[in-house]
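Every protein chain except one is present and positioned as in the full complex.
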Amino acid sequence: MIVVMQAGASDKAVDEVVERIVQLGLNTNIIRGTERTIIGVIGTSFKAELAEMLASAAEVDSIIPVSKKYKLASREFNPVATVVELNGGLTIGGSEVVVIVGPGAVESEEQLVAVARAAKEAGGHILKGDVFKPRASPYAFRGLGLEGLKMLAKVREELAMPILTEVHSTEEIELATTYADIILIGPHNMQNFNLLEEVGRTMRPVMIQRGNSATIEEWLLAAEYALNTGNKAVILCEGGIRSFDPSTRAVLDLAVIPLVKKLSHLPIVVNPSQATGKGFLVPPMGLAAIAAGADGLIIEVHPHPDQALAEGPESLTIAEFEQMITQVKNITRARKQAL
Amino acid sequence: MIVVMQAGASDKAVDEVVERIVQLGLNTNIIRGTERTIIGVIGTSFKAELAEMLASAAEVDSIIPVSKKYKLASREFNPVATVVELNGGLTIGGSEVVVIVGPGAVESEEQLVAVARAAKEAGGHILKGDVFKPRASPYAFRGLGLEGLKMLAKVREELAMPILTEVHSTEEIELATTYADIILIGPHNMQNFNLLEEVGRTMRPVMIQRGNSATIEEWLLAAEYALNTGNKAVILCEGGIRSFDPSTRAVLDLAVIPLVKKLSHLPIVVNPSQATGKGFLVPPMGLAAIAAGADGLIIEVHPHPDQALAEGPESLTIAEFEQMITQVKNITRARKQAL
Amino acid sequence: MIVVMQAGASDKAVDEVVERIVQLGLNTNIIRGTERTIIGVIGTSFKAELAEMLASAAEVDSIIPVSKKYKLASREFNPVATVVELNGGLTIGGSEVVVIVGPGAVESEEQLVAVARAAKEAGGHILKGDVFKPRASPYAFRGLGLEGLKMLAKVREELAMPILTEVHSTEEIELATTYADIILIGPHNMQNFNLLEEVGRTMRPVMIQRGNSATIEEWLLAAEYALNTGNKAVILCEGGIRSFDPSTRAVLDLAVIPLVKKLSHLPIVVNPSQATGKGFLVPPMGLAAIAAGADGLIIEVHPHPDQALAEGPESLTIAEFEQMITQVKNITRARKQAL
Partner (left out) sequence: MIVVMQAGASDKAVDEVVERIVQLGLNTNIIRGTERTIIGVIGTSFKAELAEMLASAAEVDSIIPVSKKYKLASREFNPVATVVELNGGLTIGGSEVVVIVGPGAVESEEQLVAVARAAKEAGGHILKGDVFKPRASPYAFRGLGLEGLKMLAKVREELAMPILTEVHSTEEIELATTYADIILIGPHNMQNFNLLEEVGRTMRPVMIQRGNSATIEEWLLAAEYALNTGNKAVILCEGGIRSFDPSTRAVLDLAVIPLVKKLSHLPIVVNPSQATGKGFLVPPMGLAAIAAGADGLIIEVHPHPDQALAEGPESLTIAEFEQMITQVKNITRARKQAL
């Protein structure tokens, strides 16, 4: 941590800052520049509050953190890429691209089975079904709950596909962990810290989707909350950030894939359906994500998008999905050659 | 709702859209323009899913909602401005500007009493104390919990000041309602719909702070969740939105004050401390909020900002706060003359 | 265009709006819904001011445009994809991916020749050299001007590579067209409408880079300015948009590739160097752009990035560039299989 004093700061102000740092058992190194004095703080055991305290001290211009705020999530802490292994042996973060398929909201057993069978046959690996549906409006369809989870469990048994489902509050965790293999924490809840910790403690693999205006640092700090419970099976998911352009629902920020892989050891998947909100954009953006190095994709598929109770416009038909999977395989192969 | 067909859409596609609308018991009115055909949907009882369904139909370009998605929160539904009355008779949304003062996190009884007494004496109305402290990093100070609530209750009794405290999960609600007069739902939780409903059901006044990338429509839909429980004592709080400029923590979007007052009947307060993150910006932005018509302010005050465990840089000293209150009174008086 | 009246608007207000529309020689179609009345405006020859005028009329809630504001740039106007052909026969927008290589600023003949030869050998097609360098700070290196253009011309002759250079004001156009094959209008100037028209009138191919906070509609309207001069050789370039996350210089918005291809017939290239500002992100984002369907890439290459007078951190070394070109070819091949 570096303390930058104001231009022309007095010796007294510099001494006061140094004294406070030393009182906390840390060392300092002072650089007196031609315009400003800066104070380096040396030591590892900073209280997180130190930066805020010093920022309020007299004649201090700003505080510059040098070390990262997250530790367990960092590549420096764990140089080897994390590979999350699910029951049944499927892995996320290894050499294969994982395809997660979902109908958006679970509406009926019939709909779910149609999607799941087609997905499995085309080469999909994991079934995503949302049974607790948070909606921006209280008047929209809000999910089937327990009934839906049972349908998911039935499909899992029949097709041997692992299940991914989203939870929105701690009350839903117990039910979800009974039936699901991966628990998703959605973008609205990325900074719901109680939920991150409670889901982490289940030791079930947890996927954390980036909040729609979260920085990468905030996202990795959210992962840190889950990792801090001892759970090592944390997966990141990019599903778009909010911008000024109404053309798409969100902007899919694909540069986070190589960036996260440099900063962190955690696997990362991408959800082009949710980000774009438009079916015709899903295949090109899914392929782009693979080319950029994503470990997997989440694709919304619906037997009849125009009758879906949610996520219709962004869903692919089963035929479109099958075609996309072929393309994904081509790009995956090219990427392997490429690297 | 209006369905805009693609340029050159076929009669068959238009007929299919019309048929689907009619099946739902709604009427249509077709406008055949020189370039495009548009279909007006007439009726009040739309299912929220209808827009998504139609957006996926063949040869449809886009769906344009005409009615607002929220109802209970709208000025059209309730033309008279809501005035929230607290125990003891204080009101929010009436002719007086309400000043809410807080030390950020409750750290000790000594600190709390010092702030509360000074605030009360200077003309502050409500004490804000956070005892459950959500932090972006798991390694930061996370609040005193029950012990802190008891300190707040003690101060309330001594000084007859209503208490505002934030909850972050449904588990915290029972404790908070035992001790607090207003429950705050913070920006991270603005779309935590379970929490909005659970807090709403307590029938205690609830303040909903805008998420840092929430549109006004999403914010009013969050209020709709709370209002939909039958609770009428809902207060909005603007505390800044995220932008591209790192100069301040967030951008205080003051135009929402007159805009919300046009769209909705709910009172609105502003938190310049949290938005700006810098003490010297708090007085001018607080005065600006009053000039723009805000019903109240939340101001962070700390006896020793440079020793605060949180929110130090944005806190005013007690002397700065006293000076600001004088300014607030001047501007409030000028605003009344002005209107 | 649709005029949405306020809920409960009077017949008088509706009549006044209709009358004004009819005076302009247009027709109307009125839909009286259960909550609101909306008025469809029928006709093609709208003055662009009509929307603004009606928005100010009494009891009008909002104006919704139905037709697009741009015409010449739209896919509806010209359903066949535009292929821009350069002197020498190279095409942009055809079946091949075009690779544009540049050292950022032209610094010396030695530097330029080193990059150009290596680029050519590795499979690069066009040389980009900036000789008029707009810098956010007046104290930074600002380009070699005419001297630099002559170096570019010399390289063009020696290596038969077309030249791309950026202009920032109308004074620079004459010089630039003497030496360059494609004129770039950079993001700062995307809404410099005089410049768009003046460059358009040269009938030289013009590349328009999206402003860093421009919507797709504003970008296509900028293209409309150039097209409106009769110039048909307009190429779009995505180089990143501004976001709240300081991790990268800008967010590369790759979804615009398929989106622009749906809305417009113009070719589109991507500049991952400028968007990311970090060399290690350039190859994955370049490959992602190709997978998403881009017609070309602009890649900054420098013989010694750590000695560059500008764009050092985002430049690839020649060896890194050669490796990237191999990857680009693999992904291009896979994309062709894929489609």
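Note that the chains take the letters A, B and C in the order they are written out, and that residue 1 is the start of every chain.
One rule holds in what follows: a contact is a pair of C-beta atoms (placed from the backbone, for glycine too) under 8 Å apart; a residue touches a chain by one contact, two chains touch by 3 or more.
Given the structure is predicted, the values throughout are model-derived calculations rather than measurements.
Between the chain not shown and the residues B:10, B:34, B:178 or B:326, the one that touches is B:326.
Touch with the chain omitted from the figure is made, among B:281, B:297 or B:316, by B:281. Although one chain is not drawn, its touching partners on chain B can still be listed: residues 213, 215-217, 241, 243-248, 251-259, 262, 275-276, 280-281, 284-285, 287-293, 326-327, 330-331, 333-335, 337-339.
By the touch definition given at the top, chain C reaches the unshown chain through residues 47-49, 52-58, 69-70, 134-141, 168-171, 188-189, 191-195, 197, 212-213, 218, 221, 224-225, 228, 242, 279, 305-313, 315. Where chain A meets the omitted chain, the residues involved are 2, 4, 7, 29, 31-36, 38, 40, 42-44, 64, 66-67, 76, 213, 242-244, 246.
Operating definition for what follows: only the chains that are shown with their structure count from here on.
When chain centres are defined as mean Cα coordinates, C lies farthest from chain A. We define each chain's centre as the mean of its Cα atoms; on that basis chain A and chain C are separated by 31 Å. Chain centres here are Cα means. That of chain B falls 38 Å from that of chain C. Looking at chain B, residues 213, 242 sit in touch with two or more other chains.
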